[in-house]
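Working notes, beginning with the structure itself.
A protein chain is absent from this complex, but the other protein chains hold their places.
So that you can tell them apart, the chains are marked A and B in the order they are listed, and the count of residues begins at 1 in each.
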Amino acid sequence: MGAFRRAVQRLVAKPWFRLPRQPMLRHLTFAVVAGVAAYFLTNWLSAFNDYEVGQIAFYAIALAGLTVLTGISGQISLGQGGFMAVGAFTLALLYAHTTLDIVLELLIAAAVSAVAGAVIGIPATRLRGPYLAGMTLMVAVGLPYVTNQYNSIFGGDQGLQTPAPSGPSDINPQQWLAWVQILAAFVVLILLANLVKSRFGRSFRAVRDDEIAASLAGIHVARTKVIAFMVSSACAGLAGALFVLSAGITNSAEFPLSLSIYLLAGVVLGGTGSLMGVWWGAILVVYLPTEWATSLAGDLHANQLVSANLAIVIFGLVLVVMMLAAPTGIQGGLRWIAARVGAYFSADPLVTIALPLRDSIVPTGNNDGPGTPSTMPERETS
Amino acid sequence: MQRLSLRSAVRRSRVIVTGAVVAALGGTVALSLSGTPAGAASAATPGVTSTTITLGATEPLSGVASNYGDIAPAIDAVFKWANAHGGVNGRKINYTYLDDQYTPNITSTMTHQLVLQDNIFADIASLGTPTQLAVQGYLNSQKIPQLFILSGCNCWSEAKYPWSSGWQPPYTVDGKILGSYVAKNFKGEKVGFFTQDDEFGFDFLKGAHMEIKSGAVVSSQVYTASVAAFLAGVNTQVAALQQAGAQVVMMASIPVFTGAFLTAANTLGYHPQLIIDGVSGDPGSIGAQAISSPPAGTEALLNGAITAGYGPFENQTSNPWVQVTKKLLQDYDPTLLAKNGLTGDELVGVGVGYTVVQALQAAGRNLTRQGLLNAIANDGKNFVNPGYVPYSYTSSVHFGYEGEQLYKMSNSAPPVVLPGGTYIGVAPFGPIYQTSPGAGPVTVHHGHEDPVPSKLARTA
Partner (left out) sequence: MQFFVNITLGGIATGMIVASVALGLVLIFRATNVVNFAQGAMAMLSTYIAYAILHHGLGYWLTLLLALIIAMIFGAVTQRVLIRPIQGRSPLNAIIVTFGFLIFLEGLAGAIWGATNRSYPAPFAESGEQLGSFHIAFSPFNLYGVVAVLLLMGVMLVLFRGTNLGLRMRAVAFAPEAARLLGVRVQPLLTLGWSLAAAAGVLAAVLVVPNSDLTPTFMDVILIYGFTAAVVGGLDSPVGALVGGLLTGLSLAWVGGYLGGSLEPMAALALVIVSLMIRPEGIFARPAARRV
């Protein structure tokens, strides 16, 4: 066993084994590797699965924005679904009334959502904790209703049709849309990863942990919070626009309160604050309501009512159980395993002794801040 | 060997773990998907083998529109009957219907699943306007028939989407027929409107305005079909109609809001003549969803209300089509009948189902998607149907029914008896009207209902 351990240590010490140190290069390398894997995956999978992989991609974008807002900036938001609606309707209106390129339409949708995020984020700087949650809840419920009021613009119950863009004629349209969505997801994740590692990310975390200390250190607290809101809602807007390209129509019925809660559950499952974790959450949000719930209901020989509501029940359970038992999510769990593995293979005896103790040192936050789940062992996200 | 610091030890392990996570992620996604490679060969005509035809649909089996959830099983009962009697041109019909909870993005996912995984031949009798609009572009671009759509939207008969086709009368036809009745029989009275403020209401109003002189209209109220609006109630709209003195109120509203209107009118002491679009034409549907236990005043409001229907109602127990529907379900889906009794859903289901069987029959043994479209365009007018007028299908007209029989709700008509309760009666009166959604006049149809074909009646 000792020989194996030393072999691994030698391998890991080799310079080519590490990802580059510079954050942007590191993220790009990672993305390129993942992108190549995704290409092969979509080619191997059937057309319907391409459709679903594309859905995972855009939900990952929405989740990434939310995890940055809630985990890193410490502002809980239940309104992510509402901002998705803003992006979706922006795209639908652009599609109906202009002939702009799809990429431009997506960018405008994200920008409009960012503005909406600022509108909500500015009064939200005065709130924290349950007050903020309640206010964002009202956004989730209220924004889609606005579209119901102005039916002549927003299409009312019928909605606005948003067919998927067609790519080059020799590529399967499901595959093309999936690639667009996956590419968008990678771009957003790279940008967010860089943001989190940058000065902005540090101010987000400083404000999260102790607003007063942060402002004493020279950080403009309100502006930081609003920027975090804008980043999160821009992600949601882009995700919403991609969402309705998959759905084929834009309609307020597609943005119920449950969407915002599912997104929160996805963030909590993956690990609040973890960008890698959004993929777990996205898989949950795409597969649970459709395939897993129906096959589980089938296994249980449940009736139609149970089958339709099983997903909702399980999402609720995920939220409750994860917060009670595993607040750092899947990524937190993986990090814990990784730290153990790292400690085992480390040559430094101090690491082997110190690592188990490190977990018991709990970071304390300001009492009236929303704080972080108190068992989050480290500040950096992977 | 260098002394490794705590930080770089963790970073190295992070590399290992992120690599493992990527692999795990890819593996999880791949494992949880039951993929067939993208290049899999498909049959010459998807969904058709030498012994089977696969049809698909998306229906609101749960959620807000789940009261329409019984239509698809009723259609399936007809297919079971056909399969038991030799099938269609030697092929048995498999009907797969999935729950879309009346939510368009779920409809999209389910429809993609039906097309890409279940390889359906055609999308038959899916329900809902926004839900079917969501997939109209997709299905037409893939040249998949989207037929007998259960929605009254005018949008199913457009040259842009030749693969889509409707079945029930478009709302403009409803508006024209009821409007022409009001214009003829309530001359000189003040007319008000209470409509949903989206395509359902707009299309209805378009038809009504073609028949009613604008001078007669004193107030046009709208409501929004949303939960917040339901909570807010419709007192303001009803009060406005009362204020304007409308003696006749034409309503294009879904049952929940029709019920809200009745309660508000009762509270305000307002008793106009009600003209109700067929969407809320079944007293059972309004009764079931009216606000709270309807006080006696609500029943009084409905007494004398006029509506229109394109086929018999479930309380017309001596109607041969109602009887054969009951028999068919007793033989092929007794649990459905036991659950909710015989409702409008089952009548619609049997009507559509039998039409589909005839269409597939007419398309012949050499079954193609274009062939099915042609069969409906060429022969649709001659199909046997349980409604009051023949189908209007041609190559350019993709509407089924364009005519309705007037009905009146009254305490003296045979009551509508459902497991949930007994509701005010409704019976046909007056002539059968026919018109297109366009500018043509409303004419009286002098035909009779088709008799039930003997092979259908012979179900033991």
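Heads up, the rule we're going with is that contacts are C-beta pairs under 8 Å (C-beta built on N, C-alpha and C of every residue); 3 or more make two chains touch, one makes a residue touch a chain.
Predicted model only: the values in this text are computed from it and were never measured.
Novice: For the full complex, which residue in A:102, A:118, A:222 or A:257 touches the chain that was left out?
Specialist: Within the whole complex, the residue contacting the unshown chain is A:257.
Novice: Touching the hidden chain in the full complex, which residues of chain B are there? Just list them.
Specialist: Contacting residues on chain B, toward the hidden partner: 62-64, 66-67, 223-224, 226-233, 235-236, 239-240, 243, 256, 263, 266-269, 288-293, 295, 297.
Novice: Please identify, in ascending order, the residues of chain A that touch the omitted chain?
Specialist: Chain A touches the missing chain through residues 70, 74, 76, 78, 123, 126-127, 129-131, 133-135, 137-139, 141-143, 145-146, 148-149, 212, 257-258, 261, 264-265, 268, 305-306, 308-320, 323-324, 327, 365, 367-374.
Basically, only the chains that are shown with their structure count from here on.
Novice: In whole angstrom, what separates the CA-based centres of chain A and chain B?
Specialist: 37
Novice: Chain B touches which residues of chain A in the complex?
Specialist: Touching chain B from chain A are residues 9-10, 12-13, 17-19, 30, 33-34, 37, 41, 43-53, 55-56, 145, 148-149, 151, 155-159, 161, 163-164, 166, 172-175, 243-244, 246-249, 251-254, 256, 276, 279, 283, 287, 289-291, 304-305, 307-309, 334-335, 337-339, 341-343, 345-348, 350-351, 354-355, 378, 382.
Novice: For chain B, which residues are in contact with chain A within the complex?
Specialist: Within the complex, chain B contacts chain A at residues 1-6, 9-18, 21-22, 25-26, 28-30, 32-33, 35-38, 40, 61-63, 69, 99, 101-106, 108-110, 112-113, 116-117, 129-130, 133-138, 141, 153, 155, 196-200, 224-226, 228-229.
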